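Structure first, then comments.
The complex appears here without one of its protein chains, the remainder shown in place.
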Amino acid sequence: MEGRLLSLILLTPLAGVLLLLLTPGGNRRLIKLMANLAGVAGFLVTIPLMMNFKAGTRGYQFTERLPWIPSLGVEYALGVDGISLLLVALTALAGALAILCSWGAVEERLKEFYALLLLQQAGMMGVFLATDFFLFYFCWELVLIPMYFIIGMWGGERRLYAAIKFVLYTVLGSVLMLLGILALYWQHFQQTGIYSFDIVKLMQVTLPPGTEHWIFWAFFIGFAIKVPMFPFHTWLPDAHVEAPTAGSVILAAVLLKMGTYGFVRFSLPLLPNASADRTVVRVIAVLSLIAILYGALVSLMQKDWKRLVAYSSVSHMGFCTLGIFALNHAGIAGSALQQVNHGISTSMLFLLVGIIYERRHTREIAQYGGLAHAMPGFAKVFAFAVFSSAGLPLLNGFIGEFTILQGVFAANRTWAAFAVMGVVLGAAYLLWLYQRTMLGAVTREENRGVADLTPREWLTFLPLMAWALWIGLYPKPFFDVLDAPVRAILERVAVR
Amino acid sequence: MPDGYLPIFVFLPVAILFPVVTLFVAKLVRPSQPTPSKLGAYECGIEPASNSRGRYTVRYYIVAILFVVFDVETVFLYPWAVRYKQLGWFGVAEVAVFLAILIVGYVWAYKKGAFEWV
Partner (left out) sequence: MTAFYTGTDHFAVLPALLLALFGCAVLLFEFVLPVGMASRRALAALTLAGEGFTAYSLYRQHSYLSSQGWPALTAFQGAVTIDGLALAFNWMFLAAAGLAALISYRYLETEGEHSGEYYGLLLFAQFGMFFLASGTDLIVQFTGLETMALSFYVLVGFLRGRRRSNEAALKYFVLGVLSSGLILYGFSVLYGISGSTKLSAVAGAVAGRGAGDPLIWLAVATLGAGLFFKIAAAPFHMWAPDAYDGGPTPVVAYLSVASKAAAFVLLLRLFLGPLAAAREAWQGLTVMVALASLAVGTIAALSQDNVKRLLAYSSIAHGGYVLLGLVAGNARGLQGIVVYLLTYVFMNTGAFLVLVLLRRGEAEGNHIDDLSGLMRRSPAAAVLMLLFLLSLGGLPPSSGFIAKYYIFLALVESGHYALAAVGAIFAAAGLYYYFRLVKTMFGGRELAGEPLAASMGTRVAMVSTAVVTLGLGLYPEPLLQLALLPVKP
C-alpha cells in the first residue's frame, strides 16, 4: 500500500462517486450517509501521508510513475513535497466538511450533488499531487466542470450567469497557460531530444529570455485568474455569492489555492529568470497590493454578508501573491502557510453565512443585529473565525500574515507599508461585520427565535478551529515541512 | 507546341466573325415588315395556345434523365467495340461490370415506378 498511497488518495473520492451512483436513489438518508462516508474516507487516507511524510527531505516523496501517453512523453506521475502536503490536507478536510455541511442545505438531486463534490475533490487532489505538467493541466481543467454544475444547479438566483462566467474566465486563462506549457515542453524537446512533461526535467531547460517572459505571462494569466488577482477577480464575487455553501467552501478553501500553488510550483522554479525580473516582480507586487487594498475597501462597502466574505478573499489572496513575489524565504513560506490559513478561516466564514442563510433566507447584513442573543454558540464560532481571518495573534491568520509581511518588508518597505494598511482594513471590515450582525440589541423580531448551532454544525467547525489553533500556537511543524521545498525554490530563483 | 494550336487560332476568329457577319449582312439586305404572327412564338406553324413558359409535368424530366443515362451508355460502348480485339476478355469483363451497374439502376428505376405514366 505504501508505494501507491498517493493513488489511493486520488482514487478514494472517485470510488466514492461510484459508491454513490450504485446507491439506490430513493433513500435520501442513505445517500447522505454514503457521501459522508466517502468524504471521511477521503480524509482518513491522507493521515498515513501526514504521519510518514519526512520534513526536511529535498524533492518529492511517495512518488509514483506510470507511462500514460508514451508517444507524448506523458506520465501518470505523482509526488508530494511540503507545499503540496499542506494543500492535500486542506483539500481532504475541506472536501469532507463540504459534504458534511450540505446535510441540511441541499435536498434536491442529492446523488448528483455529492457525486460532483467528490469528483471535484479528486480533480483538486490531482492538481496538487501531479508532478507531470500534463496531468496537472488535465486535473486543473477537470475541476471546472463539477464546479460549473455545483454553482449552476444548486446555486442562488443568478447561478447560471455566475457559473458560466466562472467557466469562461478560467478556461480563457487555462488555454493560454496550456500554450505556455507546450512552449516549454517543445523547448525541452529541442534541447534534450526527449518529450517529457516531468517538472523536474523541465527545470533543466535554459530558455531564451524573450521566450521565458512570454511563457511566464501565459502562466501568469492562467494562475492569476484562478487566484484571482486584480483585475481578473470579477468572476469571484459572483461565483461565491451564487454558489451553495459547499461550493463556496471548496472555492475559497481549495480552488483559489490552485492559482497560488501554480505560481509556487511552476512559475518560480521553471521560469526563475522571468519570475525574478524586476519589472515582472514590480507589476505583480503592485497588482497584489491593489488586490489587498481594493478587496478590503470593497468589503467595507458590502451590504451582502456573503459578498463581503468573497471580497475579503480577494484581499487575503493578495497577501499570498505578494508574499510569493517577495522572493525570499519568509515570503514564500508565509504564503504557503497563508494559503492554508485562508482556507481554514474563509471556510468557516462561508459555513457560518450558509448556516444563517438556511435559517433566515437572507444574506443582507442590515437584516441582522444582536444575533449573539439568540445564537450564543454561533456568535462564539463567528468571533473565532473573524479573529482568525483578521490575523489576531494566537490564531493561524496572524502567523501567516506576519511571516508574509516579514518577507515583504525585507524585499521592499513601501510594499510592506501598504500591505499593513490592508491588515488594518481587514480587521476593520470583519469586526464591523461582527458588530453589525452579532452585537447590540435585537433589532428585528425574526432574529429572536433563530436556532443556535446544532451538534452536526459544531462538528463541521471543530476540526477547522482545532487546526487554526494549532497553527496559531505551534506553527513550527508547518514551517519545518515547508522549509525544504521553499529553499529549493529559492535556489532556483536566486541562481542568476 | 504552339504550331499544334495554329488551326485553333485560325478557327477562332472565323467562328466569331461568321455569325456576326451573316447577321449583319442579312439585316442589310432583307425587307423589314413585322406582323403579329411573325413576332409570335413558333409552335409548328399554328396559333400559340398559351404562354410558352407554362408548366408541364415533372415526368418529362425523369424520362429525359433516363434517356441521357442510356444514351451515354452507348457512347461508352463505341470505343470498346472499336478496340474489342485488343482489350480481350478484360474488356468484356469491364463492360459487363459497367452494364451490370446500369442494369441495377434500371431495375431500381423500374421497381420504383419511374416508367409508369400516372
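Order of writing sets the labels: A and B. Residues in every chain begin at 1.
Note that in this section contacts are C-beta pairs under 8 Å (C-beta built on N, C-alpha and C of every residue); 3 or more make two chains touch, one makes a residue touch a chain.
These numbers were taken from a predicted model, which means no experiment stands behind them.
**Q** Out of A:Leu72, A:Met301, A:Val424 or A:Leu473, which residue would touch the omitted chain in the full complex?
**A** A:Leu72
**Q** Specify the residue from the set A:Ala183, A:Val286, A:Met421 or A:Ala488 that touches the hidden chain.
**A** A:Ala183
**Q** List the chain A residues touching the unshown chain?
**A** With respect to the unshown chain, the touching residues of chain A are 68-72, 137-138, 141-142, 144-145, 148-149, 152-153, 159-160, 163-164, 167-168, 171-172, 175-176, 178-179, 182-183, 185-186, 214.
**Q** Mind listing the chain B residues that contact the chain we can't see here?
**A** Its contact residues with the unshown chain are 90, 94, 101, 104, 107-108, 111.
Note that only the chains that are shown with their structure count from here on.
**Q** Once you find the CA centre of chain A and the CA centre of chain B, what distance in Å lies between them?
**A** 78
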